[in-house]
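With one protein chain withheld, the remaining protein chains of the complex are depicted in position.
After this line comes subunit A, so read on.
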Amino acid sequence: MEYIPNILFAILLIVGVGYFAKNVKKLTRNIKLGKDVDRSDNKSERWKNMAMIALGQSKMVKRPIAGFLHIIVYVGFIIINLEVLEIIIDGLFGTHRVFTKVLPDSVYGFLIGSFEILAVLVLITVIIFWLRRNVIKLKRFLSAEMKGWPKSDGNIILYFEVVLMTLFLVMNATDAEFQAMGSGNIISKHIAGLFGSGEHLHIIERAAWWLHIAGILVFLNYLYYSKHLHILLAFPNTWYANLKPKGQFVNDASVTKEVKLMMDPNADPFAAPAEGEDEGEPEKFGASDVQDLNWVQLMNSYTCTECGRCTSECPANLTGKKLSPRKIMMDTRDRLEEVGKNIDANNGTFVDDGKSLLNDYITTEELWACTSCNACVEACPVNIDPLSIIMEMRKYLVMEQSAAPTELNVMMGNIENNGAPWPYNQMDRLNWKDEN
């Protein structure tokens, strides 16, 4: 009988972590639906970027207030979770505050004291965050794409934090032994009085302890369904981000092959493919659905924090156009989730559902409003590249569907015929020299 709590704890832990592992597997599978792209060059710069941008939050602080508050929650959350280690050992082995046995009281007190202070800071910050979202109504949290789940998601995370931090403080306040130790209860001693004294204290303490660890496991599993996935994915996402100049768009290798063939006067367009070279299906240009994007773009979509910094800098969005780079990322993720569920439901293969990222999620009106200015890429605190997705989709529209706006077709026709976007004769290129 005396081992029942230990067994219960072990089961809770296994279920919580196991379910999380299952979701991680699904996530990786979905990301791998994307095309291959090689981002293994320049490892040292990649590590540096990850350290600076994900761990060091260097792009977050470009907006000092939000950045500072975010760092408090981030640091607080991570450090306080060191406490989870003690909880797990206690839970599995039936000990109580096992670290008091190995650490000197003063060190233990210092650690827990710091956690308590952080917990209060996190609580305050979370309240400010909540006010920003719900009372001050910051414009970037009110866009069309932030209705429904994304809005609730943002708030749920904040409530989670409040509950977890409160449980942590209550757990400390009602731990008579810990209070008696008198070291590290820097905050909890002030609320200990609220709970009186006697037998019931122990019950409250145990309840808070169990709820705390259960809450953490629930939170862990909530991640997959939330923009909060970024606390994990920000790391690989910044590591694999594009390192080339932002203005450099990829050159399609398949197009290069065709163009070379066309320009080579010796090439025989009707020649049979060389031995060993399979004819295969002609490659699809650009992207109309998530499988046409590369895996980094798909990872981007799961990493998106829905912060809207990109959209708030987007010239198209600022002037009332439909385009919102944040929505591009959220749409990509939502469609990818839909495709993933489709695969799950059909024993591992995707069955055409008559839908696609293009049109069902992202409209051509959005795609054509982009100026390719890179403001969104620059603004993103976790190095997401919405522009690359927009460009892939434009490529599909133009090269697979010939569906460019009429004026652009005229412009491209001019380039084809006269080598300039306007209908002027190429032989007149130098006329300016003699004009006044």
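Assume a residue touches a chain if its C-beta (ideal position, glycine included) is under 8 Å from a C-beta of that chain, and two chains touch if they have at least 3 such contacts; residues count from 1.
FYI, contacts and distances are computed from a predicted model.
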Omitted chain, identified by the protein name its UniProt record gives, among "(2Fe-2S)-binding protein", "Cytochrome c protein", "DMSO/TMAO reductase YedYZ molybdopterin-dependent catalytic subunit" or "Fe-S oxidoreductase, possible dehydrogenase subunit": "Fe-S oxidoreductase, possible dehydrogenase subunit"
Full-complex contact with the absent chain, from A:K26, A:H96 or A:K246: A:K246
Touching residue (missing chain; options A:L323, A:V339, A:L357 or A:I384): A:L323
Residue among A:A51, A:V163 or A:A404 touching the omitted chain: A:A404
Touch list for subunit A against the chain that is not drawn: 244-249, 251-252, 255-256, 258-260, 262-263, 285-286, 313, 315-316, 318-323, 365, 368-375, 377-379, 391, 394-399, 404-405, 407-408, 410-412, 415-416, 419-422, 424, 426-435
